[in-house]
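Presented below is the structure to which this report refers.
Note that this complex is displayed minus one protein chain, with the remaining chains in position.
Right, chain A next:
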Amino acid sequence: MASTTAAPARFNPARYTHAASRSHRRGSTRIRDVLLDAYATLLGVATVLALAGGLVLALRDQVALALGTGAGARWSVVSAEWAGLPDGAAVTVLLFAALAAVLTGARKLGPVAVPSAEGYWWLSLPVDRRPFLAGRLLRRMALVWAAGAVLYLPVGVITDLQATFPGQLAGAAVFGLAAVCALLLAGLRQSAGAGGAYGAYGAFGSSGAARALGTAGALLLLALLSFLPRQAAAGAVWPAAVVLAAVVGLALWVYTRMEAIPGRELIRGGGVSGHAGAALYLMDTNELGRAFAGTPRTGTTSRARRWYARGTRTPFSALLRADATAFLRTPGLWGRPVLLLLLCVAVLVAAGSQPALMQLAVILLTICAAVPALGALARQTAITPGLDALLPLSPSLVRLSRTALPAAALVLWTALFCTVLVLLGAGSPALIGLGALAGPGFGAAAVRGAYRPLPDWTAPPAETVFGPVPTAQTGSLARGLDTILLAAVPLLLGLFLGYVPGALLLAQAAFSAGCVLMVMYSNPK
């Protein structure tokens, strides 16, 4: 056994690794390639910004026109004037939801994390981990700030017509800093570990009540921060000072607790980050969903085990039973759909009487975001087709079985959604039935999206009258979304009309059945 040394090693593994790697890369990197890559990236970013800027300014003009003529107030899907919320409440709700989403997403990705190689070679060293962990966290903070600011700009430009352009930039900068606060709050949560000795958000203790208190405190802080961007956009300076102080305070708190984050938690975050990064690079939303999916529950109830163990008569019923069991064991199954429903209702109520088309767009966006959440099981099974092949069943019956549970869940969810809309004055109670009939179509869409093949980026674009169009790639990316739109047509029409003729119910049933048949019999490749 070699002798151990008493003093802590003053060695920075990150610096050593970087220096050693650079000497390997130097020979293989050509300046010409670097310049070409930079040129292509700049050109791409400039093009995207120009297109997005044009779209945002056009939307801003439309909103200004609608508000100027008062066209929206007369013709709405839901009218929530009774709520009497102040101007800008809907935007604040949206900003709060966005900050909460950053908190949740950051918690999945770490945010203090190391990739697997660093996890093995660095974390086992007897050195202070904080310098190299802090470096990575700083880069993530900068990225989140930039992304938050860029994403806020279109929202601010469209919804805050009075603000000047410098004011909009200030609002965007403040929102970016608020997003960094959300990231740092997630970092504080990490030092709690998995039931470790440290409590949620540092000082609150480790019991369930303390964790709830920590979460409530974090959400309260985010709620307060979500008021600030609009204040900054109006020209006030104090919001920037407040949010900057919050960032500095939280960053120092996280830094002091960084050494307490367990190594396994750092490696877990790095694994999820790597998985999600690769999925984003490949534009594979299903893989992204798998990266963010939690570990399936294994501690099942004895009643569920008995039900699953009960004999079945046909292969199809055996598969259906297995699918049902696995579906119900999916972690966080209802979380996203229910949160999205609440967010949609909050936005509709807080925004008051808006034009019908805008409200329908919000409802459709909610459906598009909620439906894929219920395709989590199908996403998992899509990568192991060999298991389905073990049973003597045709692929169409397998997909029917896989559709059954998401469809049933979405019948409930859409019916609940429509019930709330009816209570908000959307129209006839028959809309609830219409929503329930749309559920199977949405269930089919969830499965179609889950079986979406990876875009083939090597396929040549098709020549059209508008020029070359990458049809193979867009066709792959649109899978699932196309079926949602198809199944939503009668429902949106019913919401637009405010009543449900019998023919519309029949049409909805036919559209949903068509979607299910399309999923059953279409080639997933």
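Definition applied: a contact is a pair of C-beta atoms (placed from the backbone, for glycine too) under 8 Å apart; a residue touches a chain by one contact, two chains touch by 3 or more; residues count from 1.
What we mean here is this: contacts and distances are computed from a predicted model.
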Ask   = What name does the UniProt record list for the absent chain among "Phosphoribosylformylglycinamidine synthase subunit PurQ", "Sodium:solute symporter family protein", "ATP-binding cassette domain-containing protein" or "Energy-coupling factor transporter transmembrane protein EcfT"?
value = "ATP-binding cassette domain-containing protein"
Remark   = Touch assignment to the omitted chain, from A:L169, A:A260, A:L339 or A:A369, lands on A:A260
Inquiry  = From the list A:G119, A:P355, A:P372 or A:G494, pick the residue that touches the absent chain.
reply    = A:G119
Residues of chain A (touch criterion as defined above) contacting the omitted chain = 1-5, 7-9, 11, 13, 16-17, 20-21, 24-25, 115-117, 119-128, 193-196, 259-264, 295, 297-299
